[in-house]
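All protein chains but one are shown in place.
By letter and in written order, the chains are A and B; residue numbering begins at 1 in each of them.
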Amino acid sequence: MNNLLEIKDLHVEFRTMEGTVYALKGVNLAVKKGEALGLVGETGAGKSTTAFSVMGLLPKNSARIPKGSILWGDKDLLDEKNEKYIRKVRGDRIAMVFQNPLTSLNPVFTIGEQVAMVFRRHQGMDEKRAYEAAGKMLQMVGIMPERMSDYPHQFSGGMRQRVGIAAAIACKPDLLIADEPTTALDVTIQAQVLELMKELQEQVETSLIMITHNLGIVKELCQNVAVMYAGVIIESGSVDEVFRNPSHPYTLGLMGSLPDIKKKTDRLTPISGFMPNPMIKPKGCAFAPRCPKCMEICTQKEPGDMELNREHIVACFLAREGKSNE
Amino acid sequence: MRKFIMRRLFFSIFVLIGVSLIVFLIIYLAPGDPAQLILGDTATPEQIAQKRAELGLDQPMWKQYLIYIFGVLQGDLGTSLYYNMPCSTIILPMLWNTVILSFSSMLLALLIAIPLGVIAGTRPGSFSDFAATTFSMFGQACSSVWLGLALILIFSVKLGWLPAYGDISLSTLIMPSITLGTPMAALLVRIVRAGMIDTLSEDYILAARAKGEPEFRIVMRYAMKNVMLPVITIVGLNFGAFLGGAVVTEQIFSWNGVGRLMVSSIYSRDYPMVQSCLLLSSFLFVMVTLIVDILYTWVDPRVRLDSGRRKRKIRSMLNNSDVSKQELTVEKGA
Partner (left out) sequence: MKFTLLLKKMLLSKFFVMGTAGVILITGLCLFYDVLLPFDPTLADYSVMLQNPDWFANGLNGHILGTDALGRDILTRLLKGGTYSLKLAFISVGVAAVIGCILGTFAGYYGKWLDMLIMRIADVQLTIPSLMLAIALVAILGPNEKNLIIVLIISGWAKFARIIRGNVMALRDSEFISASRVLGASDLWIMFKQIFPNVLTPTIIFASQQLGYVILVEASLSYLGLGIQPPNPSWGVMIANGRDYLQTAPWIVLAPGFTLSLAVLSFNFLGDGIRDVLDPKMK
């Protein structure tokens, strides 16, 4: 197994007052060492839930994991016996960058302190050395050491996100999960931050799970991609393969909805319909109601994973029949 | 920052002037002629007229007000009709007593409420949360009237452990502090608990967890600092209100404070003293609120270090929460 992280058949439910929300319905995902994986999908598809599951950050009161395992090396992160191990691993070997740079930094602590805490926690450094190490880290992301004693609200969104990134890669983690890190930033800053992440990933040799709904970012940054819909991965493979030959109608729809800069378009082509109500466990394929190529069997049975070739897996009956590209 | 302080100071002075006006008018609205009160029922009309001239009561109102104000600014709060001494000499030691009581009550309230609130906030829905919330509900309904007497009944009358009144000492301080502090503690438990629940649901706490920080540290260090911010405001506000309003508690325990003084002055129709008590209490309230506002802006880095626009926004937030200031004040017959 040369997989760094392997998520196997992960089911996640949330108990709410209105009923049970089936957030993840059998997610299979793997990340190798040094690989950058893009996790793509609409809002509500379950991308963040997947990320939080890996980090062990699901809300304890409402989240339930009835089935599945998350293998990190040889340990299952979902196994309660490994709780202590998981806490050690969190922030040290697996780190996360959050979506909203404003709310993910504590407003009453300086950014220096917030990066230093990672060093103190995982590398046992004393305050002084941790602070120095934090300074170096911040410099790496392009923040001058003079600003270490400033507070988050004194920075712009892009800078704050850099702080978040600095804290995340401080201990040179094996895996970095970035949950839509640039969604809250404007386009020019987005480019800068992505550039930074690319550099760092190469320098530090971290594996990356990049969660985003922006296919362009995936193309730029990632080698592999996994497309998520309604709590399942419906297509995955190398970026080249999937982008060149999208096989699931949903993926096709996603690609098709991107306006082509070379063509003159009057109307955008969205995918009609909405994501299904996560409180209902559908029979058959979750995408069936919206699928332009839906067949009878799609509403009866769940399409399992179908390997198109070594770098391409699709969960679709159509793909099985090889008729998806029309 | 300086501008903010200046503005607040100006506002405080303005309010104090308003208060002094009201306080000044009290003597005029009170029944009975002050000169007659001093001289008693046997005074002749000439004597009364003479006394009136002496007290300057035949001057136009606005002149009297100015005289009064000048006097106050120089430390002369009038002469007590009852004690026949300057009010200031009588009041100041009493004020100190009230301060001691307020201080210890607040301290007690904090010592009880903060741990309780933290426990409740970190374990919402649990038994400890239920216990804390119940305490908070009942505590806020506890009036000093009843609580004080109940405590005396139990600890002085039945058990004989604590004295019901006497010179200021630790043993005489306990019961009044509990009486005054319990409603405050109840309120604080609510605030701390709500603040903790809110803070713990913030993204930056999630981020701290993602960094592998243990839960204990997250609560005590990273969450606490945020939770304490509104607590400071409320503690300060109620401290100021304590100073003036612990009237009933002082009465029950025969505590020689400003509240008790005011009540006895009302009975003896010692209006200058009443005036002085009102003025001084309000002054203290204003001072404490001012200090608290400044303290808050210093403690919250968002307010401390930023451009005017943000400060104005936060200040207006603080000012609008003035509304809840009085709402959150635990004066209920304290």
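The criterion applied here is as follows: a contact is a pair of C-beta atoms (placed from the backbone, for glycine too) under 8 Å apart; a residue touches a chain by one contact, two chains touch by 3 or more.
Keep in mind that this is a model prediction, so the values were computed, not measured.
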item	value
Omitted chain's touching partners, listed by label	B
Touch criterion as defined above, residue of B:I119, B:M224, B:L278 or B:V292 at the omitted chain	B:L278
Selected residue (touches chain absent from view) among B:I5, B:I26 or B:M220	B:I26
Given B:I48, B:L162, B:V263 or B:V299, the one touching the chain that is not displayed	B:V263
Sole residue of B:A131, B:L153 or B:M220 that reaches the chain not shown, by the stated touch rule	B:L153
Residues of chain B in contact with the chain not shown	14-16, 18-19, 21-23, 26, 29-31, 137-138, 140-146, 149-150, 152-153, 157, 194, 241, 243-245, 247-248, 251-252, 259, 262-263, 266-267, 269, 274, 277-278, 281-282, 285-286, 320, 322-323, 325-327, 331-334
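By our rule, only the chains that are shown with their structure count from here on.
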item	value
Rounded Å distance between chain A and chain B, as computed from the means of their C-alpha atoms	53
Parts of chain B lying in touch with chain A, wherever the complex brings them together	125, 202-214, 222, 225-226, 229, 300-302, 305-306, 310
Residue numbers on chain A that touch chain B, as the complex places them	55, 57, 61, 87-92, 95-96, 98, 100, 103-109, 117-118, 121-122, 150-151, 153-154, 164, 167
